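With one protein chain held back, the other chains of the complex are shown just where they sit.
Presenting chain A:
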Amino acid sequence: MNSDVTIVTKKQTTQPVISLNKRKWLKRIAFYSTISLGALIMIIPFLWMLSTSIKDQGATMTLPPQFIPETITLTNYAQVAESFPIWKFLFNSFFVAVTSTLGQLLLCSMAAYAFSRLHFKGRDTLFLIYLATLMVPMQVTMTPQFILMKYLGWLDTYQGLILPGLFNAFGTFLLRQFFLGIPKSLEEAAFIDGASHFRVFFQIILPLSKPALATLAIFSFMQSWNNFLWPLIIVSNQDLMTLPLGLSILQGRWATDWNLLMAGVVISVIPILAVYLFAQKYFIKGITLSGIK
């Protein structure tokens, strides 16, 4: 806006106005072409995935590659759905992601309330221990967790997929920090009116914490939806596989049938993209706050 104003005031001399405008336009073109090139690099692999998924196999092996296939077919999707319980994978992914998200929200917010509002001996030491475990990579715990699952008979079960992921110190930490920022005056008034801790928690603290809860929800949903290593370790029954694991066995079967593989990938990518586009604002906020993928 400011630069427009200066151009107008300089109108007496035509020469600099043109060159200024020219420079501005050149700059703008350079700017938009750089940023568009980058965006293209991000998007083309996905378009290529889509294009491959609607080709027949012969068309995947042509040079030059066909960006828009000569014949468009949906048989790849049908074949994927026929050979693998892909809809079951999709359901499992959703079921596991939704239950672990809800579970984490409840468990972490309750513990966060205890760590920020209740007073008891050893509270801060315990919280420090929680924090310290954040530094331990999951590869350290995964072997004993696997052994535990084996002895509980929880290999190839939903509880085995879901339960161990529910108790991460990160969610407790995030919510505790947020709860500490909520002024205590509100709940003090409620306590004077005779409210219990349960009412204060459910009717004051939780409603005030919507942004933090949304952030944690997105974070844990994404983490669970994309998790590969844990399902890989404890699930071998196809009926319990989530999408990432399912995709990896698709690869084992059709190592070079890229049209079929890409159809599977499309099915796995579309739902999370839809969720992302609807909740974009929270996604980005969640990532910025957590810094964890």
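In this section, contacts are C-beta pairs under 8 Å (C-beta built on N, C-alpha and C of every residue); 3 or more make two chains touch, one makes a residue touch a chain; residues count from 1.
Assume contacts and distances are computed from a predicted model.
*Asks:* Quick one: find the hidden chain's UniProt protein name among "Pimeloyl-CoA dehydrogenase, large subunit", "Sugar ABC transporter permease", "Aspartate carbamoyltransferase" or "Quinol oxidase subunit 4".
*Replies:* "Sugar ABC transporter permease"
*Asks:* From the list A:54, A:80, A:111 or A:213, pick the residue that touches the absent chain.
*Replies:* A:111
*Asks:* Which of A:20, A:81, A:102 or A:269 sits in contact with the chain that's absent?
*Replies:* In the complete complex, the chain left out is touched by residue A:269.
*Asks:* Just the residue numbers, please: which parts of chain A touch the chain that's not shown?
*Replies:* For chain A, the residues touching the absent chain are 31, 34-36, 38-39, 41-46, 48-49, 52, 60-65, 107-108, 110-111, 113-115, 118-120, 126, 129-130, 133, 135-148, 150, 163-164, 166-169, 172, 191, 194-198, 201, 222, 225-226, 228-229, 232-233, 243-245, 247-248, 251, 258, 261-262, 265, 268-269, 272-273, 275-277, 280, 283-284, 287-288, 291-293.
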